[in-house]
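Here you go, one structure.
For this view, one protein chain was removed and the others were kept in their places.
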Amino acid sequence: MTLRAQHAPLPGKKGRAEGTFYWRYVMEPWLYLSPAIILIGLVMLVPLAIGISYSFQSIELLRPMNTGWVGFENYGDLVEDRKFWKSLRNTLWWTFGSVGFQFALGLGLALLLNTQFYGKRLIQPLVFLPWAVPTFLSALTWAWLFNPVIGPLPHWLAALGVLSEPYNILGDPDLAMWGPIAANVWYGVPFFAITLLAALQSIPGELYEAAEIDGATGWQCFTKITLPFLAPMIAITVMLRTIWIANFADLIFVMTGGGPANSTQILSSYIFTTAFRKLDFGYASTIAVALLFFLLIFAAILLAIRRKLVRI
Amino acid sequence: MARIALKDVYKKYGAVEVLRDIDLDIADGEFIVLVGPSGCGKSTLLRMIAGLEPITGGEFTIDGERMNEIAPRDRDIAMVFQSYALYPHMDVGRNMGFSMEIRRSPAADRTERVAGAARTLGLDRLLDRLPKALSGGQRQRVAMGRAIIRDPRAFLFDEPLSNLDAALRVEMRLEIARLHQRLAATMIYVTHDQVEALTLADRIVVLEGGIIQQVGTPLDLYERPANRFVAQFIGSPTMNILPAERSDNGIAIRGGPTLDLPGIGGTGEVANLGVRPEHIDITAPGQGDLTGVADVVEHLGSDTNIYVDVQGVGPVMVRARGNVPVKPRESVGLRLLREHAHVFASDGVALRA
Partner (left out) sequence: MAVLRKPSPLRVAGKYGALAFYVAFALFPLYWLLKIALTPDQLIYSEGTKLWPGAATLENFRIVLFQSDFLAYFRNSVFVSLTTAAATTLIAAGAGYAFSRFHFRGKRALVAVMLVTQMFPLLMIIAPIYKIVAAIGLLNSLTSLIIVYTAFNIPFATFLMQSFFDGIPKDLEEAAMMDGCTRFQALRKVIVPLTLPGLGATLGFVFTAAWSELLFALMLINSNDTMTFPVGLLTFVSKFSVDWGQMMAAGVLALVPSCLFFVFIQRYLVQGLTSGAVKG
């Protein structure tokens, strides 16, 4: 060992203690994880549990005397609440309307971007740009576009004969939902395009070359290679996105506030307005638990379908 | 000084035992090669010695000092990785001097040692380059330079040559052999290439299925393989294995003649006869021990490989010195050299006279 005296010893204490090695081996990951776990636990999981407990209580900040455990009373109110059932129907409309258009347009964009064309380096960032726009701003911008005073859309729609005269569709209970959906589609297409483009780029090029040598046409390449390869990615993306959009209240809250006459009220915006405007935390939490319940059912169905598809 | 000893060492991932009953004594300055097919546990064993993988049980010592719980940095061992693992954001000089940088050695000392190592490895003019601007062989040298700079008590090599092309591999193999002669340090080298093992090793450790099959000098393994696995793994082309039965005074090839092999006779137990291709002579048809038809003939210049189909016995490969004028579909006789024949019992263990 004397031969090695030329080396300066390693700074820091030596881990010679018996068992330290194993202790470190077991504990080290938790050391790196602990800030994340603590924050998620305290800011998300604990409030989640509290939130569920709120749904069995009456907590109205505007009526502080009226506080206490009420059992399933809130849930009873919920079943009777016509606004709740209407919000549920609106949630379906909102979610599937948005996801459908986002997916169709996003897939088209991804397929286009996966080809070579002039000016691609410039066009790609431009078409992705809406994704970077803050949601509140997307909402305001589209609300303004639909406003006949300063926006062109009502005039164009009237010129096309869709509207009898240029008025604000956000004020029309029959059409209002299309406003937030349009904003959501605009905002969400880049997301689908980005995810699907990444999946497209992971398909090995040799597959297409082999198919071409075998004499496949472009359409055959698409249905026999592209779609099967994309399918898992599509399934996951659509599922996560559906859940995300069902929870996504910002656009509706800013554009219509759920109105007119609750025609655009979805469950998540109903939760927010109940908590924010009425300060009725108990009932807001009850709606939230209901929403969570529906989402769980949706996820379970999708997972079951996916398992079936994977087996084939 | 570095005497490395492993005693009853084993390794488990959950319930799966990947290494067991590892007993190995490595003398100071010895060059040990761990060899075996992929998945045999040789890399895991090396990583356990390095400290990158915890040892589940048993004891691992260096110079009598227990090392199981010591962190890699305190083991004073250097390792050359298969991927070289050069730090992409540091130039060659800093890559090589990194271990001294971590130990806060004086800068002057560091520069001097880096320069020295670079000279030895022919890297003097590349010290300012980033790894991505180096060729494969140069990267390999930097990885070796990084190891020798610290003058550690032992070197570990994890398949260091497998990413090089054939010519460079031979060159770097010589380089490593020279390095070992010069430093006289303990080296442990993992490879799946038996040529590297045979050329470099003082002793070879053959691993298979997480168990040491045999430890010995290259010649030991070639001449006296402990079992059928070692016999077929060491030596190229692979040893011929012919099904046989032990008889009174020798061994009877199934579908063929009986060879007199004193001392290993028996009473009809199933066994296998092993003969290396280079231990079979070509004779005229009908002479020798077996007769067959040449199937494929490969002329390598220095040698000729002949694949012979022996009726009733099966294919036998022969490697003859020089250029042998045998043509495909020609009948040939084969004489098996008795003094180089191996017999393996049905469980694979070698039988000796």
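Letters A and B name the chains as they come in the text, with residue numbers starting at 1 for each one.
As a working rule, a residue touches a chain if its C-beta (ideal position, glycine included) is under 8 Å from a C-beta of that chain, and two chains touch if they have at least 3 such contacts.
This one's a predicted model, so the numbers in the text were calculated from it and none came from an experiment.
J.: Specify the residue from the set B:I102, B:V195 or B:V270 that touches the hidden chain.
T.: B:I102
J.: On chain B, what residues meet the omitted chain?
T.: 50-52, 71-73, 77-79, 81-83, 85-89, 98-99, 102-103, 146, 150
J.: What does the interface between chain A and the hidden chain look like in terms of residue numbers?
T.: Chain A touches the missing chain through residues 10, 12, 26, 28-30, 32-33, 35-37, 39-40, 42-48, 50-51, 54, 59, 105, 108-109, 112, 115, 117, 123, 125-138, 140-142, 144-145, 149-152, 155, 186, 188-191, 194-195, 197-199, 201-202, 233, 236-237, 240-241, 243-244, 246-250, 253-254, 268, 271-272, 275-276, 281, 284-285, 288-289, 291-292, 295, 299.
In the analysis below, only the chains that are shown with their structure count from here on.
J.: Round to the nearest whole Å and give the separation of the Cα centres of chain A and chain B.
T.: Computed from C-alpha means, the inter-chain centre distance equals 55 Å.
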